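This report refers to the structure that appears directly beneath it.
All protein chains of the complex are present and in place, except for one that has been dropped.
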Amino acid sequence: MTAKLRRYHAAVWDEPIVMEMGVPGRRGFHFPEAEAAVRDAIGTASDLIPSTMQRQSRPELPEMSEPDVLRHYLHLSQETLGMMGISLFGTCTMKYNPRLTENLAMDSSIADLHPDQDPDTMQGTLEILANFERMLCELSGMDHFTFQPAGGADAAYTHACVTRAYHAARGELEQRNQIITSIQAHPCNPATATAAGFEVLTLMLEDNGYPSLDALKSAVSERTAALMINNPDDMGIYNPEIKEWVRIVHEAGGLCFYDHANFNGVMSKIRARELGFDACMFMLHKTFGVSKGGGGPAVGAYGCSDELADYLPGRRIVRQGDYYTLRDGGHLSVGRVREYLGNVQQVIKAYAWTRAMGAEGIREASDISVLVNNYMEKELLKVPGLTRSHPDIEGWRIEMTRYSLGKLYEDTGVTVVDVSNRMVDYGVDAPWLSHEPWIVPQPITPEAGEMWSKEDVDYWIAVLRQVCEEAYSDPDLVRNAPHNQAVHRQGPTSLDEPENWAMTWRAYQRKRATRRR
Amino acid sequence: MTAKLRRYHAAVWDEPIVMEMGVPGRRGFHFPEAEAAVRDAIGTASDLIPSTMQRQSRPELPEMSEPDVLRHYLHLSQETLGMMGISLFGTCTMKYNPRLTENLAMDSSIADLHPDQDPDTMQGTLEILANFERMLCELSGMDHFTFQPAGGADAAYTHACVTRAYHAARGELEQRNQIITSIQAHPCNPATATAAGFEVLTLMLEDNGYPSLDALKSAVSERTAALMINNPDDMGIYNPEIKEWVRIVHEAGGLCFYDHANFNGVMSKIRARELGFDACMFMLHKTFGVSKGGGGPAVGAYGCSDELADYLPGRRIVRQGDYYTLRDGGHLSVGRVREYLGNVQQVIKAYAWTRAMGAEGIREASDISVLVNNYMEKELLKVPGLTRSHPDIEGWRIEMTRYSLGKLYEDTGVTVVDVSNRMVDYGVDAPWLSHEPWIVPQPITPEAGEMWSKEDVDYWIAVLRQVCEEAYSDPDLVRNAPHNQAVHRQGPTSLDEPENWAMTWRAYQRKRATRRR
Amino acid sequence: MPAHPRAHPFMPNSVPAIKAELMAALGIDSVDELFAQIPQDHRLDRPLELPPALTSEAALSRHMRSLLGRNRSCADNLSFLGGGCWHHYVPAVCDEIARRTEFLTPVWGTPSSDLGRNQAWFEFTSQLGELLDLELVALPVYSWGCAAGHAIRMASRLTDRRKILLPRYLDPERRAVIETYCEPAEMPSHLEIVEVNGDPETGRLSLDDLRTRLDGETAAIYFENPSYLGQIESDAAEIAALARRHGAETVVGVDPVSLGVLAPPAAYGADIVVGSIQPLGIHMYGGGGLGGFIASRDEPAYAHEYPALMVSIAETTHEEHIFSLALMHQCSYGSREAAKDWTGNSTYLYAIVAAAYMTLLGPEGFRELGSLIVQRSRYAASLLDGIDGITIRFRDGFFKEFVANFDDTGRTVAEINKTLLDRGIFGGIDLSARFPDLGQSALYCVTEVHEQQDLDRLAAALREVCTR
Partner (left out) sequence: MPAHPRAHPFMPNSVPAIKAELMAALGIDSVDELFAQIPQDHRLDRPLELPPALTSEAALSRHMRSLLGRNRSCADNLSFLGGGCWHHYVPAVCDEIARRTEFLTPVWGTPSSDLGRNQAWFEFTSQLGELLDLELVALPVYSWGCAAGHAIRMASRLTDRRKILLPRYLDPERRAVIETYCEPAEMPSHLEIVEVNGDPETGRLSLDDLRTRLDGETAAIYFENPSYLGQIESDAAEIAALARRHGAETVVGVDPVSLGVLAPPAAYGADIVVGSIQPLGIHMYGGGGLGGFIASRDEPAYAHEYPALMVSIAETTHEEHIFSLALMHQCSYGSREAAKDWTGNSTYLYAIVAAAYMTLLGPEGFRELGSLIVQRSRYAASLLDGIDGITIRFRDGFFKEFVANFDDTGRTVAEINKTLLDRGIFGGIDLSARFPDLGQSALYCVTEVHEQQDLDRLAAALREVCTR
């Protein structure tokens, strides 16, 4: 494993902020005037709008020509590393986004559909959604899926809502107001549980890398509404007692929700339903090859057993022979977590990706993710200053491993943020560190998945090694990184202070003026 | 005019040559196996191919996965400045390529058409082509246009072929074997004339910037087959005697062809036919907003008078009420200069661009091109070391002006090639210098057209000024440029020697091995 | 199947030799060994049963196209559906930006390596801030309904009150989302929803009814402008003033494409403004094109209640501009269960697309767009109003949607829409089940995509359909 480091430099365009661009009177887009017959019949727009409601001053938007608008945003795109490098962004399972499906999604048969169209006119979409629902059922053992949740967190929220409805139907909701999760669960689990009105109990990890059965037992009670847990967790550790967990929670009368965001390493190996879970979620923008868009549009496909079916949000697709219709949720349904059927075009992409992979491809992807992760681990542990989270736990990790650069930091004062600022100088995308709270110091969490070649993985390792070596030999080089990006690193000013933050140009103009005074 | 210079750096990916990439066994694309019924009926492919004709050794192509192929070419795209900067590439009239039409061209109604389809199935295309032909007739005064020529040079070639056919029909072809052009005509005019079998007479410029009537008169004779000329020429000088030229050539029995590549400055102002020309050509990939693709696919729309109609190449579109059919050329037709109807999708884009502009927009584009060019001239003449070609000719130039950096070179030893290598360091695209032969020393030919904003033009001027000042203050900085590109400048090795050139990887491998010996 | 399994095009390491090399490096003979952590009785003991793999792109493409061929889109037909997802024209530049791989595929990097994307986000908030006349705009949330839900919860936290006023005529989809966000009655943090009637004459909010509902318990009044039924709430300033008088927050939902001609809610006293970004250059995608925004004055009290991510302009160590997330500690990434609601992957690609859209249009584009829509929708309403059996419910003061009542035709909207469908027309949303008091009514939506000829065609079709 000796990857030569690339000479890399980001494109630098020194691009002004759009609010500073343009010239009064320039136009980027015309709308036609209303037709003569329309004008004659109706008059001008201002006649039609109550005068108190007419806009008084023009919005201060830039005035630019069409080519200039395009070029501006093209420049910005080039100034975005954006997975043009090697992105081993852990917990996000970077995937290949097949251009076939991205192109298809721009087709009017997907792009120009209104959600309230007559089902007659959406048979293609409905058939795909129905078939994909069946495919996810096969992958999870669940009986139903909804695609309404617009992200993984929204699926967690959906579960909290379903949990409310389930216990309410039993008259137990007032009593069952606690949701149990672990400190290694994604923050969205406790956050959505709270937003849904529950109290959250968070279990801490034991030496073996997951909370103990005893801790769980002392947390469950007649107040337990649900368990929300992921497995493996972001350290790559699979909790082998998970069936027992489910049993314990079920016994206490709670529901069990499997946050299957980390599905890539275990797909085709285990199924949530067979482990006893009542519900689970898959992130289609993650495991199923849908483009991430820098943070959505996304889909948290939420699946559940027959027992929870009536609580699902939104309209359900019903198959009648070759014809598909939509049925409103019944009186038990949680209603809506978002409007309509969800990010439909993303579901279609996920369906296509899954068809391209097939059962065999999915199994192989899981194998490769885990194989490559453990290969990486072996190599990374040779990097100076890097240790594995829970170093004493024996055995292979699943599809990702959390590491710590705590030693590097102690030895050199270089933080993991410095390290990632420096890594991008070699043309690799910044790695994921860890969700809050950091339970290992200076965490870093690469995940290779199945789309990165061994050469790319070797390159990534070589970059991390290089940067860590630099930290020892020339710590300022790393601390002042990046050096090859469009701009330098963010300055020390805290953006949590009202006088510093400026979420819009107009706020910035005002505050900068104030500061100058 | 005080444009701040951008901090610019090209994206640097240090991207390997694709031939060095990949791993045996990797796949980027699968084809299905033939269906079982096909296999059963037919057997394997090797049974179906005569054994002597079967390929013996696998082509040594790279073996790569789909995401890696995509990423490789995306990296290469980012390493191409490619009009992401400001490109005032003279003689090429850089235009905005509306994304609407680029998207449309990918639609199956354009992309997946076979040229031999029944006209019933191509009515949309044929209607557009027929209407656009009429529009170009209006722009030029000509009676017919063909889109078969696949570039400007091909249109010039078409004219040479039409000239042959025209004189052949009169039994004069053997006698009329000379084509007259000027030293400022694009090289494709003399080259295609020769390739068509003619002898070429090239007129030199006089002090007023164009050849004299006397020179023309002494060139024409009973051997004159045609005149091929552009006007304005690449210096931006309009020959006011052009009507007289046409008269003289016509009197001698020759045809007159107007190379209208430099149409941008004069569109809506003059029409080739009314100046007396028999034929002309428009470059749709230039004046009419069609994407250039780094050198095609292109269209040299060739127009002519009724008198030459029978000689046109290819099939002609015939309108019958609302229905369009195709008619083969008659016995006088020159046959084909290229297969089928030409680069049809590019004609469609040009039609759409012309509809977006309208008569008024086209007039305004011409006005602006000329206005901005003269504004630039005023500013550029303040740049140290820069002079105007034919500095003594009074008056405004049309849509571009040729300049000389001869003085800069004399003063500093910095060439115009050095200057353009340095200009790109500021994020502007390299300028056009001049076609061969260089009739002014160290020529440089910017053309602003109508798509570049005044700010962009000012920026371009500021860059050139900066570089020229650098040439005086620090000539090596310019001579060693570029400094902010993906690679440095090309080394001095001549690529005209067999031992140095290598047009393929396999040639390079062999020659490099040889050189190493 | 070929004798030797082929490496999969998406998986560069699916070459047997590479897998062998990796296994050798780990000293294992089979990948199975790596799963030792997973007890055998957890394992699925059979291969997955999925439809056959289509690893050939040509085959997959054909399969997808044949499925999608069963769809009929609003582009191939004439659609008057709106109500929460609208058929506006999407400029080609927006598609071009949306498909740039640098924006399309990644998650996040550092503020320096993501400079361009973060700047585009800031340009989204900055331009939307101009349209809204507000200084604080967050990155978008999932949808308008979700934005409204969050904003209402913000208002409740700000006022420490739990009663929410909602207009009776509200999109049932949005309403259902809001209800979910308000939590069931059993929850201690439940928000009580109280409906404010619409004025049967104007379709607008009944001020009288509002006065009776507003009280010292009221956390917020939420209303929309234009309203779900399309009406411009001309009493908006009065509504906000009433709310302020009771110490309640005014939360307004607004259609951003109206803001070239309509006053921004901040101008009439809105405290928190929400809405959809879908009309800003994003395709409908069968409902997948939604995205919601939340905005307010830039006051710490408000800023501290946002659940969404917020991008701020900042400086680098070298005084360049850079763009980075502010107030991260209050979102769920930062504080888990102590967070303000939650956030996660949202609709950030659309923020970039919407930024490009707003830049393309500029002030004049928005003005033209708003004017054109108002004129054409009024023209459509006037045509329909002339048809026997059709009554326009609220004859003026609407923006792009209006209510057509078919009671006098003796036919249901469902029947009429089926007949229109046969003619390639998607009639307006059927309101009869949603709002029985409106009788057999449909919500017709007219935008800039409808040329006069389309509206004439609709009228002709309806004339035929209704008088049969």
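For clarity, chains are labelled A, B and C in written order, and residue numbers in each chain start from 1.
One rule holds for everything that comes next: contacts are C-beta pairs under 8 Å (C-beta built on N, C-alpha and C of every residue); 3 or more make two chains touch, one makes a residue touch a chain.
Remember, predicted model here, so these are calculated numbers, not experimental data.
J.: Taking the whole complex into account, name the chains on display that the unshown chain touches.
T.: A, B, C
J.: Can you say which of B:142, B:216, B:229 or B:334 touches the chain missing from this structure?
T.: B:334
J.: Return the single residue from B:374, B:415 or B:442 that touches the missing chain.
T.: Result: among the candidates, B:374 touches the missing chain.
J.: Quick one: which of B:142, B:219, B:280 or B:344 touches the chain that's been left out?
T.: The single option touching the absent chain is B:344.
J.: State which residues belonging to subunit A touch the missing partner chain.
T.: Against the missing chain, subunit A presents residues 23-33, 64-68, 70, 74, 98-100, 102-103.
J.: Write the list of subunit C residues that the hidden chain touches.
T.: Here the touching residues of subunit C are 6, 57-59, 61-62, 65, 75, 89, 91-92, 96, 101, 364, 448-449, 451.
To be clear about the criterion, only the chains that are shown with their structure count from here on.
J.: Suppose each chain is reduced to the average of its Cα coordinates; what separation in Å results between subunit B and subunit C?
T.: Roughly 45 Å, centre to centre.
J.: Whole-Å distance, subunit A centre to subunit B centre, using C-alpha means?
T.: The mean C-alpha positions of subunit A and subunit B differ by 46 Å.
J.: When the centre of a chain is set as the mean of its C-alpha atoms, what distance in Å lies between subunit A and subunit C?
T.: It comes to 19 Å between the two C-alpha centres.
J.: At least two other chains touched by the same residue of subunit C: list those residues.
T.: Within subunit C, residues 8, 10-12, 18, 55, 57, 91, 93, 95-96, 101 contact more than one other chain.
J.: Two-or-more-chain contact residues of subunit A, please, as numbers and ranges.
T.: Expected reply: 10, 66, 70, 74-75, 78, 84, 96, 98, 451, 453.
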